[in-house]
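Just passing along the structure, written as structure tokens.
The complex appears here without one of its protein chains, the remainder shown in place.
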Amino acid sequence: MKGFASILPGSTIGWRATRSAILPVIVLIALLLIIGVSVSDRFGTARNLWNVYEQSTGLALVSLGQTLVILTGGIDLSVGSMISLLSELISGSIDGDASLVLPVLVGVIMLGALLGAINGACIVLLRVHPLIVTLGTGATLQGLTLLYSSHPPGKVPDGFDEIAYGRLFDIPMGASVAVLLVLLTALFLRYAPFGRYIFAVGGDESAARLMGLPLDRVIVFAYGFSGFCCALTAIFLVARFGVGQPYAGYNFTLGSITPVVIGGTLLSGGKGGVLGTLLGVYLLGLLYNVLNYVGIPTDWQLLVQGLVVILAVSIYVQKRKVI
Amino acid sequence: MLRLKQISKSFPGVQALSHVDFEVDAGEIHALVGENGAGKSTLTKIIAGAYQPDAGRIELDGAAVRWDSPGDAKRRGIHVIYQELVLFPQLSVAENIFIGNERRRATGAIDYRRTRAEASDILKRLGAELDPRMRVGEFSVANQQMVEIARALVQNVKLLVLDEPTAVISSREVVQLFKRLRALRAEGVAIVYISHRLDEVFELSDRVTVLKDGALIGTQATAAMTRDRLISMMVGRDLAHLFPPKRPRQPDRAVVLSTNSLTIAERVTDASIELRAGEITGLAGLVGAGRSELAFAIFGALPIASGTMTVGGAEHRSMTPARAIALGIGLVTEDRKAQGLAMLLDVAANVSASSLAEFTSYGLLTRREERAVAQKAIRDYGIACRGPRTDVATMSGGNLQKVIVARWARTCRSVLILDEPTRGVDIGAKQEIYRIMHDLADAGIAILMISSELPEIVGMADRAIVMREGRIVGEVSGDAISEEVILGMATRDVPAAA
Partner (left out) sequence: MAAETAKQTSSLRHLRSAARRLFAQVSIYIAFALLLAIAEIASPAFLSGSNISNMLQQVAPLGIVVIGQTLVIVVRGLDLSVGSVMATAAVAATAFNGLDSDVFPIIGVSLLIGLGTGLANGLLITKRSVPPFLATLAMWIVLEGCRYAYNGGAPSGNVPAFFRVIGAGSFHGIPYNILIMAAIAAVFVVILHVSTFGRRVFLVGGNPVMARLVGIRVDRVVIASYVLSGLLAATAGLVLSGFVGLVDNFVGRGFELDSIVAAVLGGVALSGGRGTILGALVGAAILVAITNAVLLLGLPIQFQLIIKGIVIVIAAALHVRTAAAP
């Protein structure tokens, strides 16, 4: 148990440190489950819960990449446009031809990683703040997406939706692959020296430089990984909707930050982890599910989502430095 | 082992080092002393590979070398422990010790069990009782320093440079540190020890080198050196003329500010002091004793956990900077550029910063008046600049300090707190700042001067209060003020180890 506990967010080498970080999230999840069950009988069914689990896949994937970026002390505001662009490229390139599925997916994943790495390279080489770089690349990518949209949207062959909807013994496979990826990333962050450097760079950049840590490579890697996660998210969305869309990723830009903050990762970097983010994703998924059953009219749901974000970020305030 | 020959290094506007020779042998502890600004830190950074010398050569074990980066120097076994700690507060002690140098398994994954065990081992040998699993940020500065030293020691160390290592640690920890350093010396490690604490220099070192104003004054065996000789080499001038003549004692001055059992979370406990009009009160203590925090609390920049302060007859349970200024209190902070100046603006804007209301007419800024006031301050305080519109970013430390003092002189009616007022300031400006302080005191203002330079306390203060680990531990006045007395109260009285 000790070994497992050591990969939970906020852990140094001990269970004590972990508890404070993700306990609130677990408590809130439990609370939501209780509320949900008392509000509606259909909430507690395996069907509903597996649905929530399944639908969380996209957010879980993009938030995973965002976590790494935020851990380095940065932010990736280009994820939304990247997902949109990649989703269109997927359906547009495959265009119903089953033999193209594998090469296109591989190509899109590599493209995502490359675009992310370009973000990282701009940050490192131009020494511009990640906020501005990703704001700029996000705009550029959205422009490219809209340009590409003028071509026919293409389609994906039958069976592609298995990626999103496939189940094994009733357990959604897509979501489980996402969980597996999160676990692997957690292990990487814990046991690989390079993974630790991500925390170091986010914790104190000048100290990292003085220690001779490979700062630049860490940053390029984090953003490249975020791009890679965007590609996976795009694949999932295309599997879900059958086609890529020009604003498919629109809500994911802000949407990917909320679970990261809820999960205990500091926006200033250096502290936190991916398991907390995953729990944050499930918390949000359950929350919107419960709100649905509570009977919030559809027109109001966007507003409620926005207020949830405000609530989440204003609770997770970091200790203000007084001097 | 390491030989620096005729090293010179300059920065824009400043010649930091000129033609300095320095060497240290294996199995030697070589002390490096000098005043602030003498060039010690520049020399250290050159040894560490962080700076390149403009001229001169470096030889390691007889062969000429050149470091391209700190990593280069580290690989050759040269490690520097700076005063500003290089640690990752969110990572554990053990991780900090082994970062960049991880203990791994065959698979390449970090072996945490070995990391923990070896970290415990080295910390125990250093006499530091720290749980290696805890986050480094949760420990005191003294313990953090131990972690840094541990980090250097687990690597292949040929030369270890320590920059003011005892500034923040207690006597007991100093004893342990010295034991370890002597052990390292016996193992053949070369050690460069930079310190202001002359007692430590005499206790620990084999040789001592004195730098002054970027030049080498001399190198001698410690055994052949006397304290007076060392001081005169460091200062090289008659100290008596640095400070203005002591002002006559006036016993019954009115108390303008007093704190009553002031406590600030984790920093200061139960501090009760009194500041009297026209009196200069020195506040002494080691770095980390809580002096700056006390000052910030009086000024309202840090929250008061318990206790009160009384200003002008009224008692306050809390304070804000705006209210403090309204009460006539001023604060010259320790870190000029980060806390005391608007580096993007000019002299006039910096001088008027705390009294903007006086330059406001119908909500608009009366810049002409602002400039006139700044011009007068430039004249009165001898600030070397091209007029009120000079960008402060182009000005030197001493002049910047004068700008800040000029700012507070405008709004100060009762108390002026100065935190390390002459740090990083050249001799000429130092003298002028001391004169200004006397003038302000003569005008009836109570001055609280926080200083780590004992000669400054002795030379300037009418009364000296000493703090240690967050508490007021003593007070001396008048002729009883001396460096030994203050140092004795500031550090715990434990006999030094043999």
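Order of writing sets the chain letters: A and B. Residues in each chain are counted from 1.
As a convention for this text, a contact is a pair of C-beta atoms (placed from the backbone, for glycine too) under 8 Å apart; a residue touches a chain by one contact, two chains touch by 3 or more.
Given the structure is predicted, the values throughout are model-derived calculations rather than measurements.
Engineer: Based on the whole complex, identify which of A:T140, A:S176 or A:N292 touches the chain you can't see.
Structural biologist: Reading the full complex, the residue touching the unseen chain is A:T140.
Engineer: Given that one chain is not shown, which residue among A:A98, A:L114, A:L131 or A:V294 touches it?
Structural biologist: The single option touching the absent chain is A:L131.
Engineer: Among B:Y82, B:Y193 or B:F299, which one touches the chain that has been omitted from the display?
Structural biologist: Answering carefully, the residue with contact to the hidden chain is B:F299.
Engineer: Just name the one of B:V80, B:V189 or B:I325 that touches the chain not displayed here.
Structural biologist: Missing-chain contact among the listed residues: B:I325.
Engineer: Could you please point out the chain B residues that touch the chain left off the display?
Structural biologist: Here the touching residues of chain B are 12-13, 15, 299, 301, 321-322, 324-326, 331, 333, 338-345, 349, 353-354, 356-357, 359-360, 363-365, 386, 390-391, 393-394, 407.
Engineer: Across the whole complex, list the residues on chain A that are touched by the chain not included here.
Structural biologist: Spelled out for chain A, the touching residues are 75, 77, 122, 126-129, 131-133, 135-144, 146-147, 150, 253-254, 257, 267, 299-307, 309-310, 313-314, 317-318, 320, 323.
Note that only the chains that are shown with their structure count from here on.
Engineer: Suppose each chain is reduced to the average of its Cα coordinates; what separation in Å results between chain A and chain B?
Structural biologist: Between these chains, centre-to-centre, one finds 45 Å.
Engineer: Note which residues of chain B are touching chain A in the complex, please.
Structural biologist: Interface residues on chain B, with respect to chain A: 50, 69-71, 74, 86-92, 94-95, 99-100, 102, 104, 108-110, 112, 115-116, 132-135, 296, 301-303, 339.
Engineer: Which residues of chain A touch chain B once you look at their complex with the stated criterion?
Structural biologist: 6, 12-14, 17, 190-193, 196-197, 199-200, 203-204, 207-208, 210-213, 270-271, 322-323
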